[in-house]
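With one protein chain withheld, the remaining protein chains of the complex are depicted in position.
Then we have chain A:
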Amino acid sequence: MTIDITDPVLVNPDMPLLEVDDLHVEFHTRDGVAHAVNGVSYQVHPGETLAVLGESGSGKSVTAQAIMGILDMPPARISKGAIRFEGQDMLKMRKEERRKLRGQRIAMIFQDSLSALNPVYSVGFQLGEMFRVHRGMSRKDAKAKAVELMDLVKIPAAKARVGDYPHQFSGGMRQRIMIAMALALEPDLIIADEPTTALDVTVQAQVMGLLAELQQEFRMGLILITHDLGVVADVADNIVVMYAGRIVERAPVHAIYANPGHPYTKGLLASIPRLDLKGQDLYAIKGIPPNLTRIPPGCAFNPRCPYAQDVCRTDVPAVVDLGAHRQSACHFAQAVLDGELQASDGLDGLDGVDGRDGEVSADVR
């Protein structure tokens, strides 16, 4: 095998495929400036699955849209930061250069496959369009490729169904077609924005399994955006937890289930229903996520945090390195990890869920 020395990933194996660096996104609304993303940094390496976990409004989808370049600007504005794909800052690229990356190098899977597919064209036409636009294939070749792709994502009787329209497929089958569309040009990075949220639980597992399998096969980087802790446990390598536009915790996925290093993550895990705690009241994080036009001073999570001290209300916590590739943005990160703090609402003693069994299945939204 020859090594292509112009390929920056092979020349420097440590270089991440994608690097989001101190990204700030704000929305100018009538109620003021909403700070949706406030200094998010993460990296994805080839073949890695990074889960981005957070509630609605935590900035996880906005970050993804900024990476794809599909943010509506205005009202959105990227006020600071860089998004580097193979070392090149995409925010500084020319429009046409950036468009060429989309679909070919970076692709996206959307949440609602019914509305993300064009209702007036057959799925075969839409899959084939990728090849006709980017590869200049003939209609006939493109259709053959479409059937191939539908086979790849395990749609039964692909040849017979290639002329069907999106509404003629079930939700799970449609999401497979979305995956096929994203995979069409064999991109290096796939961003999946809540790919299984619109599906029912049994289908979720199948689709997620398929996605993980194909990601392994093609050695793609995968950013998996979700609010579902259950989805994350089985497929992700690393996880970042977002809250109010910031990353509050970053860790390898199993470590976080075993022992969370941030009160917010701890609260999320404690609010998962568990068989061994049957009959007890389910834990819930008190309060609601902050209004992004008025993020509280200090740590954004302080009004809801059972461990909050005075310092949390005044100082923005720095990111603390906890070792073993773990980081947490909490003033008391080490103490939370070691379980040395006294919670004001009975959160203690609820953590330690083992995500490896795949038993974890809860919606934290």
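Here is the rule we go by: a residue touches a chain if its C-beta (ideal position, glycine included) is under 8 Å from a C-beta of that chain, and two chains touch if they have at least 3 such contacts; residues count from 1.
Basically, contacts and distances are computed from a predicted model.
Engineer: Would you mind picking the UniProt name of the chain not drawn here, from "NADH-quinone oxidoreductase subunit J", "Iron-sulfur cluster assembly protein SufB", "Spore germination protein" or "ABC transporter permease"?
Structural biologist: This omitted chain is identified in its UniProt record as "ABC transporter permease".
Engineer: Of the residues listed, A:G103, A:P252 or A:P289, which one is in contact with the missing chain?
Structural biologist: The single option touching the absent chain is A:G103.
Engineer: Which of these, A:N118, A:S170 or A:N291, touches the one chain of the complex that we don't see?
Structural biologist: Result: among the candidates, A:N118 touches the missing chain.
Engineer: Determine and list the chain A residues touching the chain excluded from the picture.
Structural biologist: Looking at chain A, the ones touching the missing chain are residues 68, 70, 99-104, 107-108, 110, 112, 115-120, 122, 129-130, 133-134, 163-165, 168, 178, 181-182.
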